[in-house]
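Remarks on the structure that follows.
Of the protein chains in this complex, one is absent; all others appear in place.
The chains carry the letters A, B and C, assigned in the order they are written, with residues numbered from 1 in each.
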Amino acid sequence: MATLFDYLLIITFYFAAIGLAFFFSWGAAWVFRKLSARLQARKGPPAYQPIADIIKLFGKERFIPRLANKFLYTLSPLVALSAILILSFMIPPGTPFWPGPLAFDLIVILYFSVMFSLAFVIAGWASGSPWGKIGASREVAMILSVELPLAIALLIPSLALARVGSGFSLSITDVIAAQEGIFIWFLPNWFLFHYPLASVALFLALLTKSWMRPFGDIPEAEQEIFAGPLTEYGGPLLGIFELARLFRFYVFTALFVDLYLGGGDGLIFPLNLLVFLVKCLVIVIIMTIIHVASARYRISHAFKWFLTVCLAFAVFSLIRVLVGF
Amino acid sequence: MIDPAIVIIVLYIAAAFCLLGKKIRKGNDVVALLAIGFALLAVVLNYFYLPLWISVPGVFGFAFTINGYTNLIALIATFIGFLVVVYSVKYIEHRGSSYSLFVLLTIGSLIGMAYSWNLFWVFLFAEVATITSTFLIAHHLKSPSFEGGLKYLSIQIFASLFVVVGLGFIYQEALASGYSGIGAFSIDFLLSSGLLTGFIGKFSLFLIFLGFLVKVPSFPIHTWLPDASTVAPASISTLLHAMMIKVAGMPAFLILLLFHSLFVSINFWLVICSLGILTMLICVIIAFAQNDLKRLLAFDSVSQMGYVILGMGIGGLAISFYDITTDPVWLVVAAGGITAGLFHLLNHSLFKSVLFFSAGAIEHETGTRDINQLGGLLQAMPKTGYVMLIGSLAIAGVPLLNGFISKWMVYNACISAGQPVFALIAIFTSALTLAVFLRILCSVFLGNSPGTFEGVHAAPRSMFTPSLLLAIGCILFGVFPQIAILFLILPATTVLLPVAITPPANPLFWVSLDLFLLGTLLIIGLIIGYLLYRIKWGATPSEAEDKTMPFTGGTLKDPYLKVEEARPASTVFSYPFRSLLNGVRRSHTGLVNMYILWFVLFAVLMLSLLIVGWI
Amino acid sequence: MMGLMSWARGKSPWIAVLHAGGCNNCDIEVLDVLTPRFDVERLGVLWKQNPRHADILITNGCVSKHSKVFIKRIYDQMLAPKKVVALGSCACTGGIYVEGEGRNVEETHTIIGGVDKAIPVDVYVPGCPPKPEAIIQGVAIAIEKLKKGD
Partner (left out) sequence: MVKITAIKEVLKALFKPATTKYPHGPPSHVPEGLRGLPQFKDDNCIGCGACAECCSANAISITDTGDTRTLSIFYPRCIFCGRCEDICPEDGIALSEEFELATSDKKEAEVSIKFTLVKCQECSSAISTKEHLTKIKERIMKNIDPVIADAVAEDLAKYENLCVECRRKLSYQLNTHTQKYYTRGWEK
């Protein structure tokens, strides 16, 4: 069991990780909006825009709808924020040396990402809005469709550790450590090159988790159901939700980079962080391009894609890991 | 210690006293509470091996053993039984004398079954519990209750046939070796004498296993549980789900694990694990399509028992590996699997009791169980709602609640036993469970009230307090699972393991998952959010009259779309499984003959696999 | 602190567009504002069709007796600080749908006049429809008002 000193150290690192995640997410959110604007031949918002939006929301009036359940309506944004903050601490910034007795267990990460989505579902239902209910139902459907490919693709690197030679482990730090070195020729030893199909499945799942088209904005489809689960939210509570959603730019890209793109490639301290952030940014840019270039699909399409194509990709890779070819 | 025989005799005498109860109706409750309270006290005393010895040795030839395993099972049985009796005081309004009688008889028999260390007595107590609980299921004395009770009884009796045949084979072996009497069925005797070797021993134990598997229940023979628990009163459903299926079902795994030297085949344990997987996956998908609250909970219960079967299967798999390789690593994995299974068993009895107690309270107050008719009950019954919220989130495996820990341990056990596919399907099942329970929460408690529940008020205190206690238990075991695992589960695990292992320093004994730290960080996050919410930056609020009305594009009275009545239809949830569901719907005909036919086909398949030697 | 808040309010006005009744031309012109040529997102404007999220309500079309209630309700459902922009001649005064001459707006048996008959209006943007630049100008005036607070 950890001592008090360990706890203080971990909490320090927690705040450091939150700070890193916040500033990266701010930048990435700006890149996301600016790039999508530029791809549409627009000029796009200035760099302070993501944070100005959130500050403005905190400056608005506080309010609770009449039909809402007061407790759950107030609690769910806090839970969303809390879950995503823990996620941004649990996913190390590209380095296998991350403190504490807290296991960076991939299953725990999976559960906390579900908890993050769950907060939106409860929010949609607790707010008493018809649009919120429809959005929440869609969010549940999205959790269902994404979950299986996501879980398989998340666990494939940790299952593959045994083949790389470092022994089985569910810990994300071991996955990062296992990806150092060279695969063949000049290709680095990333799981992306070992299991490309699984990485595609994970990428699509994370794309959906971070509210990007073609599937991600089904629960909050503006043109159909206003803002989905967040329809009845406004003011500071919406600000907390927006803040929590800002962190998705860090959390879900960092997860992909750590698992399939080798994290910081085992470099020394400032360099590995830099390499890691650059990789994250590249993922954000790719996600943005896909987001801008695609239209929103129907929910049945999402089911079809995730439970056939993505699942097939993931299962194929799983068989490769288990059988070993 | 108090001899379990005394506990059972006290319960039976109290039950007999209830026969007089037509005259003194209030007296029934007092007697029942006193008796079950004494039983709880005795079981807890036994648990801590307190030096208070009251014993009637040798009465009726009862063969009771007090060890970690029997203690755990008896504690679950008695504690839940106690809460059921407390709950029934207000819940069962028009009860004749028979209700308390049969409740006490059932609980007494189950306690006897839990402590029995003799296959014959296990069987006998199981039969008594089956028959008495049949009367409880048919308590309402209406045609569907009789139907449910008879379905339950016929399937159970059919299952006991297998046990009887298995016991007969064993007795034949014993007679052939010159032993006779009930003592020949004692587990200790069977283990030490080496009576059960070779194919006959394996075959007879497997027959007994099949018989008890019905009571767990496992996949092809799960149909009696939803049928029975839908028609039964909620307290009886709790009794069935939270203790009956555990106490009566666990002997199946007890004999498999104790006689592991007969079942060293890897394939055998893989089949058991697959049974668990099938059970959890198929039953949770069936639960999607249910509209009856209690039926949904019942199917989900079967699905949760899949986790227990999986955990036990993984334990047995690892023990077989240990038997083959004698590598002590496998013992740790086996301990992991069994601990996970038993911990999920304990957790399931906690949160499923919460859910059934709440469902009973809802039915008691509103008079309906149809999910599509209920709505907005969090305003009318806030306490029940929040307790059910905790129970649902726990069963769905939300972090920092007990369901998360036990499921996480099952996954870890699967992966460390080299079966990640099982773990992945279990994770997926967990997500499906989450969706099922979100549907319940959202339609029943959140959303708008349909207007027909104006007079609904909170449930009576005696119906709420049991579920509150259990919900607190869910949170306690979620944040500090070490307590449960060290004091309750590990003693039971050591009984089931072939070689005693020293408990590891960290009772979760895989990667150290510091739940206290996780909770701290979660609360820090909540505090950050709350501070951001409370900081006074805001503008002066406007005083508009319609400000708090829901946004419907301006219309309120007669909306164009009727979207205000939106609720999560089961179709949205069951969309991806539509074809599967249709097949399942067609196969669940409701005919007992069909269900028994399934069981026979399943048993024939398993036995032929056994005879061929594949498992 | 208030300076920061005022800055943030000025930099992030979210709009909701409400069509009260009329010929729909102004609606189309609002969409023009979102096109690459005018791209109001560079000013921080986001198109949020939801009064709970919006800071500026852009209304177009004249107010009929039927729609007055809805406009009032949607305005009530916005959270403070909030500003209203009346877009187009109909929303400013009632336009060609009302009787009376000049300032004297007399309601007909269906149309009661401009949006200011139903809710307080902060900025009027005349035009039939207004040119996109005029809409941007109107929103800019509303932003200046937002900065000053409630």
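Throughout what follows, a residue touches a chain if its C-beta (ideal position, glycine included) is under 8 Å from a C-beta of that chain, and two chains touch if they have at least 3 such contacts.
Keep in mind the model is a prediction, meaning the values are calculated, not measured.
S.K.: In the intact complex, which of the depicted chains does the undisplayed chain touch?
M.R.: Its contacts among the visible chains are A, C.
S.K.: I'm checking contacts with the chain that's been left out. Which of A:A41, A:I286 or A:I319 qualifies?
M.R.: The single option touching the absent chain is A:A41.
S.K.: Mind listing the chain A residues that contact the chain we can't see here?
M.R.: Touching the chain left out of view, chain A contributes residues 37-44.
S.K.: Footprint of the hidden chain on chain C, which residues?
M.R.: For chain C, the residues touching the absent chain are 36-39, 42-43, 89, 92-96, 99-103, 105, 114, 116, 122-128, 130-131, 133-134, 136-138, 140-141, 145.
One rule holds in what follows: only the chains that are shown with their structure count from here on.
S.K.: For the protein chains shown, what form does their contact graph take: line, ring, star, complete or other?
M.R.: Complete.
S.K.: Rounded to a whole Å, what is the gap between the Cα centroids of chain A and chain B?
M.R.: 35
S.K.: If you average the CA atoms of chain B and of chain C, how many Å lie between those two points?
M.R.: 59
S.K.: Among the residues of chain A, pick out those that touch two or more other chains and give their numbers.
M.R.: Chain A, residues with two or more chain partners: 59-61, 63, 226, 231-232, 235.
S.K.: Would you please write down the residue numbers of chain B that are in contact with two or more other chains?
M.R.: Each of 537, 539-542, 547, 549, 551 in chain B touches at least two other chains.
S.K.: Show me the residue ranges of chain C that touch chain A in the complex, using the header's touch definition.
M.R.: Those in contact with chain A are residues 4-5, 7-9, 11-12, 14, 36, 39, 41-42, 44, 46-50, 52-53, 55, 79-81.
S.K.: So in the complex, the part of chain A that touches chain B is made up of which residues?
M.R.: Residues 1-2, 7, 10-11, 14, 58-67, 69, 71-72, 74, 77-79, 81-83, 85-86, 89, 100-103, 105, 107-108, 110-112, 114-115, 118, 121-122, 125-131, 133-134, 136-138, 140-141, 143-145, 147-148, 151-152, 155, 159, 168-171, 226, 231-232, 235-237, 239-240, 243, 299-300, 303, 307, 318, 322 of chain A touch chain B in their complex.
S.K.: Which part of chain B faces chain C closely enough to touch in the complex?
M.R.: By the definition above, chain B touches chain C via 537, 539-542, 544-547, 549, 551, 553-556.
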